[in-house]
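Only a single protein chain was left out; the remaining protein chains are all shown in position.
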Amino acid sequence: MLEFLTAFAILIGIYSVFTLGLNVHWGYTGLFNIGVAGFFALGAYAASLLTIRPPSSDQVDDYLYAGDLANRLEGLPVIGALDVWFVAALMAASLVTAAVALVVGTITIRLRGDYLAIATLGIAESVRLVFLNERWLGNGSKGLYTIPRVFDGIVPAQDYDRVYLVVVLVVFAALFLGIRALVHSPWGRVLRAIREDEVTAEASGKHVFRFKLQAFVLGAVIMGIGGALYAFNLRAISPSAFTPLLGTFIIWAMLVVGGSGRLYAPIVGAFIVWGIWSGSQFLPDPLSSPNVRYFSVGVLVVLVLVYAPDGVTPLLSRVRERWTARRRLRRAVAEE
Amino acid sequence: MPLLDAAGIRAGYGDTEIIHGVDMRVDAGEVVTIIGPNGSGKSTMMKAIVGIVQASSGEIWFDGRRIDGLGADRRIPLGLCYVPQTDNVFPTLTITENLEMGGFLRSDRLDGRIREMFELFPDLAGKRNAKAGSLSGGQRQMMAVARALMLEPKLLLLDEPTAGLSPLLMETVFGMVRDINATGVAILMVEHNAKKALAISHRGYVLAVGEVRMENTGPELANDPQVGRLYLGSE
Partner (left out) sequence: MFFTARTMSSPAAARVSRVVQSTLAIVFVVVALSHIGLAVNGIFLGSILAMGAVGITLVFGVMRFANIAHGDMMTLGAYVAFFLLVSVLPEHTGLGPFTFGFPLLIAMPVSMAAVAALAVGMDVFVFRRLRLRRANIVTIEIASLGIAIAVRGFVQMVWGTPVRYFPNEGRAHFSLPADISIAPNHLFVSGAALALAIALHLLLTRTKQGKAMRATSDNPDLARASGINTERVLLWTWGIAGALAGAAGVLLVIFNATAQLKPTMGFQLLVPLFAAVVVGGIGNPYGAFIGAMLIGISMEVSTAWALPTYKPAIAFTVMVIVLLFRPRGILGSKG
């Protein structure tokens, strides 16, 4: 049970990172990206390719390039709390997604919402097809699976999950605090102004395109980092993880359920949706089927959009307000 | 009893109120013109009367019935038809199809009325199978008015029917307004050419910042020096 909960918490942390990135795109800037899976995949493959071992000599693998960074940097001291190569892998994931997002964004950001959606979906599918078909690069449907462990040799293998949970939480916390600071900065205020009314924002002299592009790249980089975190979790990735359903839809579901544009939405949404998604396996038999999950999360998203358009987070804060109000009341009564 | 009687109308878009309590009236057979600076809410007032924008308060009575709670598609059949300021034709539909859409609510055959429209606007007759999007500015305006006349309305609302037209075409349009009025149709129009419009109007309103500033007979408003100042001042 503890193992399950640890694995569960790790995935919530990782999905919170993706949702954080999507919140930057849609929640704060109004960019309709339905190609999250593309940046997810780029981050995961970039981090993996940099750190996997070279292909084995018996030719079961088709990939040609492997960074093998963990071995090459062996012996370097652990800085701070993290391995050097791990930090390098996260940076590689960021750089690759930033570069792709810059190009894609420059071409597509001027598009109206639904065109941007089509463009991002098309790009994400193309990215997935490249990693699936170009076996020299991504090893085809087998994927990459010699991804190293963080703190290997320092932490026993059976404790990996618990340690990795801490790593994920640290990365998430750093990103979360960074986003919180940004949202309250002048830059964040401009983004919200753009989201509310692009024409007025443009009229008041803001370079709307540049702000949107910056937000697009930033959100994509966060998704790329999420992809890297994902890769080092199970330490094996394959194109089947980056389908529109698993790589994009579920993240949208998290954002919608949490309440897009709200700071805590990623955590709340990831918790609820991933809870339904992976918790349903404990239900009695016909309900434990993965197909029931697709159906119920799809229906959940529609219901939230129709009946609770601001997501669940505002409901939670209302509950909390009522709580504190009641406690204050009780204290006041006690003091009487 | 007035044909159209709007009282205390407030309306706007989303949370922004544009019209702040306007009273307006059109009697049967009248031509009434609304003038006022750009952005003062003239078009919004028209939309509130037709039901494209819903008034947030106030009452609208038309031909003895209260209509402010009805949607546009329920108001039109009562006999008030509207020609918007812009986008007032269906560009990918042919002229004939545009007229058919104008007469959408008629249950009888439309051929007779369409023929009458082509007699009234001979320019359109020659292009009956052309797409409305291909028409010139003047023809397009004719098309828009003809579309609105298909239902034989009691009140025709025209939003800036001469906008963007050459002086010659403007005269034609004003002539057309007079001809239509002569058949007994009351007309409420918004016009930029205040002098000319007021000259053919029974009465007029000056609207500014969402409120009626003045109301008088057409000729008297046209000669009012204050109108010139108010109206031209913010041009």
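Should a chain be cited, it is by its letter among A and B, assigned in written order, with residues numbered from 1 in that chain.
Everything that follows uses one rule, which is that contacts are C-beta pairs under 8 Å (C-beta built on N, C-alpha and C of every residue); 3 or more make two chains touch, one makes a residue touch a chain.
Please read all numbers here as calculations on a predicted model, not as lab measurements.
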item	value
Chains in view that touch the one left out, judged over the entire complex	A, B
Residue, one of A:F8, A:Y264 or A:Y294, that touches the chain absent here	A:Y294
Among B:D27, B:E97, B:E116 or B:E152, residue touching the chain not depicted	B:E97
Contact partner of the left-out chain, one of B:I9, B:V26 or B:V50	B:V50
Interface with the undisplayed chain - residues on chain A	26, 30, 32, 34, 107, 110-115, 117-119, 121-123, 125-126, 129-130, 132-133, 209, 244-245, 249, 252-253, 256, 289-302, 305-306, 309
On chain B, residues whose C-beta touches the chain left out of the figure	14, 50-52, 71-73, 76-77, 81-82, 84, 87-93, 97, 100-102, 104-105, 133, 147, 151
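Everything that follows uses one rule, which is that only the chains that are shown with their structure count from here on.
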item	value
Chain A-chain B separation of Cα centroids, rounded to whole Å	54
